[in-house]
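All protein chains but one are shown at their positions in the complex.
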Amino acid sequence: MRLRTLIRAALPVLLFVSAASAQLQRKQLPVPNVAGYRTLKCDFHMHTVFSDGMVWPVVRVLEAWRGGLDAISITDHDDYHPHDPHVSTDISEPYRLAQARAEELGILLIPGIEITKGEWHFNALFVTDFNSTKRLELAAALREARRQGAFVFWNHPGWKRPEQWFPEIAPLHAEGLFQGFELVNGRTVYAGGFAWMAEKNLAVFANTDIHAPMTESEEDGRAITLVFVRNVDSAGVREALAARRTVAWMGGELWGQEALLRGLWEGAVRLDTPALALTQKQRSAALRFRNSSALAFRLRPAGWPSWLSAREIEIKPMQAAAATVSLAADAPAGEQSLTLDFEVLNCHTAPGKNLVVRLPVRLKRL
Amino acid sequence: MRLRTLIRAALPVLLFVSAASAQLQRKQLPVPNVAGYRTLKCDFHMHTVFSDGMVWPVVRVLEAWRGGLDAISITDHDDYHPHDPHVSTDISEPYRLAQARAEELGILLIPGIEITKGEWHFNALFVTDFNSTKRLELAAALREARRQGAFVFWNHPGWKRPEQWFPEIAPLHAEGLFQGFELVNGRTVYAGGFAWMAEKNLAVFANTDIHAPMTESEEDGRAITLVFVRNVDSAGVREALAARRTVAWMGGELWGQEALLRGLWEGAVRLDTPALALTQKQRSAALRFRNSSALAFRLRPAGWPSWLSAREIEIKPMQAAAATVSLAADAPAGEQSLTLDFEVLNCHTAPGKNLVVRLPVRLKRL
Amino acid sequence: MRLRTLIRAALPVLLFVSAASAQLQRKQLPVPNVAGYRTLKCDFHMHTVFSDGMVWPVVRVLEAWRGGLDAISITDHDDYHPHDPHVSTDISEPYRLAQARAEELGILLIPGIEITKGEWHFNALFVTDFNSTKRLELAAALREARRQGAFVFWNHPGWKRPEQWFPEIAPLHAEGLFQGFELVNGRTVYAGGFAWMAEKNLAVFANTDIHAPMTESEEDGRAITLVFVRNVDSAGVREALAARRTVAWMGGELWGQEALLRGLWEGAVRLDTPALALTQKQRSAALRFRNSSALAFRLRPAGWPSWLSAREIEIKPMQAAAATVSLAADAPAGEQSLTLDFEVLNCHTAPGKNLVVRLPVRLKRL
Partner (left out) sequence: MRLRTLIRAALPVLLFVSAASAQLQRKQLPVPNVAGYRTLKCDFHMHTVFSDGMVWPVVRVLEAWRGGLDAISITDHDDYHPHDPHVSTDISEPYRLAQARAEELGILLIPGIEITKGEWHFNALFVTDFNSTKRLELAAALREARRQGAFVFWNHPGWKRPEQWFPEIAPLHAEGLFQGFELVNGRTVYAGGFAWMAEKNLAVFANTDIHAPMTESEEDGRAITLVFVRNVDSAGVREALAARRTVAWMGGELWGQEALLRGLWEGAVRLDTPALALTQKQRSAALRFRNSSALAFRLRPAGWPSWLSAREIEIKPMQAAAATVSLAADAPAGEQSLTLDFEVLNCHTAPGKNLVVRLPVRLKRL
């Protein structure tokens, strides 16, 4: 992709006429809609040169388009500005500067900031006054965000010390000052906090917290927060976050409420072989799955009859998979209507607990 | 992909128990259905060790599954057997040996042979007696194929000398001994014959004629014959070939009847920006296309108003593309309902002639 | 790569003239020479249609050239012929049929067979009478191989049951009937047998045991036996095997005698920063390594002074790596001559034991 000419297109016409007809590519990253909701692929934690990031704001929009995202929030630090005095510290500018390109490309740009007080960082989305929390202490800043109607989540809860429900955090939550947390930040999973999703009624997030430019190889398996919206607009995202309808997705793994993960599975994968016909001497047959999504799934047979077995099955994004099921010598003759349970090893519904799916399969031995 | 264990699964159970649960992956290569027909991705020209090929027959089935094909025909030479006496010359064996795996994977296996008489090669599909044309001269062999009800097409019409409607070929066609021809063989396009599709009422084919194993890098842009069937079975393929409902696809290019190519375009690409809203001073906007297929498209504006322009647009497989349209200084104010024509440069409907598509776009200058 | 035309070049001239100037590509897979020996990249376990493989013999030579190998042995089963009667069971034919192409491409082709008696399989290299062990029982077959002067190694020692020094194996070794074993077969490491290299004085092997065509993605990290020869010819390979100068290489891991692994490291990697100069307030500096080989290395600091630290370092094939070393607050001022030890985590010299390398580094704080 040649970003240069496109970026120039926003500049004075006389200088850059030739850039007028450049072109951008976007991978589509299909993820199924669930239960009547539209599924949006989002990243709510990104930086630019306006705090400690390495890129101009519009780059985040172009990266989002290229990578298949639907919504992003640029969240520069309120109180950390290592590029000062070379770069303005007005953190409303990234939103303002990126807005036109976001509209043109159909990327939802959510206003946001990172409230940054020592080691405690919280992202506030939907703020209306970007610079209002500067130099406030943590609780005061969070109260200011609440006053503006922001949705607030706690960032990288295990940064520098293992994640736990810290004494500094508990009162903030008790006061209703935040409603979500980053289960995933970059490539790091703060698994120790996964129970909070249910126990504390918090929305889970997977964000990149990206500072440098995003390379193509970093795009593979990058952190994405799936948000299940009624309407594809800013208010829709907000309603979905408030209702905790999010799934954290990174590196092929998914974390979220069981109903949402089940919906993703059901929308993504289809069994092409609901009926298997074998001759009497055949001892194996192929189960064929078709995955129309960018999600991956790993299945492990669970509770199968003793005469039937299969290994773990990996269903790759946008691929079909043919997995062999084997019959033991004592497999019953004739026709069977089976329900085969699979544990979906990469779909996590609670600490130590994965999604289980059931597939009806008819087995006929001729 | 590790074929070894899977292939072994067909062998005696005692020896290869551990192979029972291996797994194959398939890329899906989505191509839209057209006009009520199901679109099948096919390769009707392949070789094995039973003539001059380098692989065991089942490899062709496994390659077809991996590469996203729906139907294949293994077409070993009737009269060319360089591996004799090491390998049997019975060319019904490849079909017989590959059948079980094809059924298990849902690949349609069409019986076929390559009638091979000096430099004249014809593939006969749906033969019932594979070895019946051996040692016959060309016309006699083709008559024997017709007697069996075969569908016959002429292979690589420009092999060794530039393609033309050779005097050796004309009488065979006049006698009704073949109904199609390979416009594409491997990576070679016999463009000089494209007019025959309409003039001679022949079905076009794009086949690999593969002898060696197929590598993953060869899969990109490989020759595929698209067949538009009423029913996904052998009879369905036959009816579609008889009705000339085929498109040749290779290296991102498509050749076929206008209605079929138009159907592919319409099923594959959607314009996400039917309405463009610009401010008075804005001079450019993005047209966004979404391609849900494995087909690529290259568009060139055709017959646009003088005050509107765009460069060539490349819409890659499974990607979205954002292309800039530019307004000249004399662009009219207010709201316009435009119909934008594009020549689709990679969709060939006749020699020197490409598909043209029209897109309604509303343009509003605020 | 298009094998078709090349393969055809061996066929009658009249038919395939146009194939005369085709071209093959080879990745070079550089591995350093060690201690005056030339390092050869070898695979001594491969199958063709002449036993239970899926390809014609010359394919193994073309795959070897493409993949950067120097020497191979096609080792079809003596007593397992599932393609009989379609294919000849004469297992001298693969060697004979592949020989011309091997010579043309500079691939050393070592005569070989797989002695196959129930679950016990041994490869015999340098046999002179390929078909002589058929229908003999195991010990008799091995004696026949010894009579012909073959070098014999035990294949996949943990196939079907965990590897151990089985009672069936011990007497064969005591009788001197084999001199090596496959530590690696395909992607499987029989780590339980690694101690035998030293204890039983056996050469270690890493072979693919490939039956299907090799795909390009399977090439990455494939099993390779490194052989350290005096002369690049068949006799040279033989002398090196007899002297146990082999290293098993698969998936980025290396197993072998300490001196050989140290030689590979020293020939492959160079430290570009033997001296580090820091200002007094700087707390980190970059160690830069340059790897000119296809080998990878993973380093872990071992026994460093308490005020100096670094994370694990991954040095990828053909890449340079810049790794940060950090100084604690109590790091001494002035200039230091350090010797930094690293455990090379992927270089295994004995069960549970890895290569340790020492790097002299001067550290100057200004």
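By written order: A, B and C. Residues from 1 in each chain.
One rule holds for everything that comes next: contacts are C-beta pairs under 8 Å (C-beta built on N, C-alpha and C of every residue); 3 or more make two chains touch, one makes a residue touch a chain.
Predicted model only: the values in this text are computed from it and were never measured.
Asker: Which of C:Asn131, C:Ser284 or C:Ser337 sits in contact with the chain that's absent?
Answerer: Per the contact definition at the top, the residue touching the missing chain is C:Ser284.
Asker: Which candidate, A:Val59, A:Ile74, A:Leu177 or A:Val269, sits in contact with the chain we can't see?
Answerer: If we include the chain that is not displayed, A:Val59 is the one touching it.
Asker: Using the definition of touch stated at the top, determine which of C:Glu104, C:Glu199 or C:Asp220 touches the missing chain.
Answerer: C:Glu104
Asker: Pick from C:Gln23, C:Gln280 or C:Ser306: which residue touches the chain that isn't shown?
Answerer: C:Gln23
Asker: Looking beyond the chains shown, say which of C:Ala302, C:Met318, C:Leu345 or C:Leu359 touches the absent one.
Answerer: Reading the full complex, the residue touching the unseen chain is C:Met318.
Asker: Which parts of chain C are in contact with the chain that was left out?
Answerer: 6, 9, 13, 20-28, 65, 104-106, 272-273, 283-286, 288, 290, 292, 309-311, 313-314, 316, 318-326
Asker: Of the residues in chain A, which ones touch the absent chain?
Answerer: 1-4, 7-8, 11, 15, 17-18, 49-50, 52-56, 58-59, 62, 80, 82-83, 85-88, 90, 93, 97, 159-160, 186-187, 209-218
Criterion: only the chains that are shown with their structure count from here on.
Asker: Same or different for chain B and chain C, where same means more than half of the interface numbers show up on both copies?
Answerer: Same: when the shared numbers are divided by all numbers used, the fraction is over half.
Asker: Measuring centre to centre with C-alpha atoms, which chain is farthest from chain B?
Answerer: C
Asker: Any idea how many Å lie between the Cα centroids of chain A and chain B?
Answerer: Computed from C-alpha means, the inter-chain centre distance equals 37 Å.
Asker: If I count partner chains per residue in chain A, which residues reach a count of at least 2?
Answerer: none
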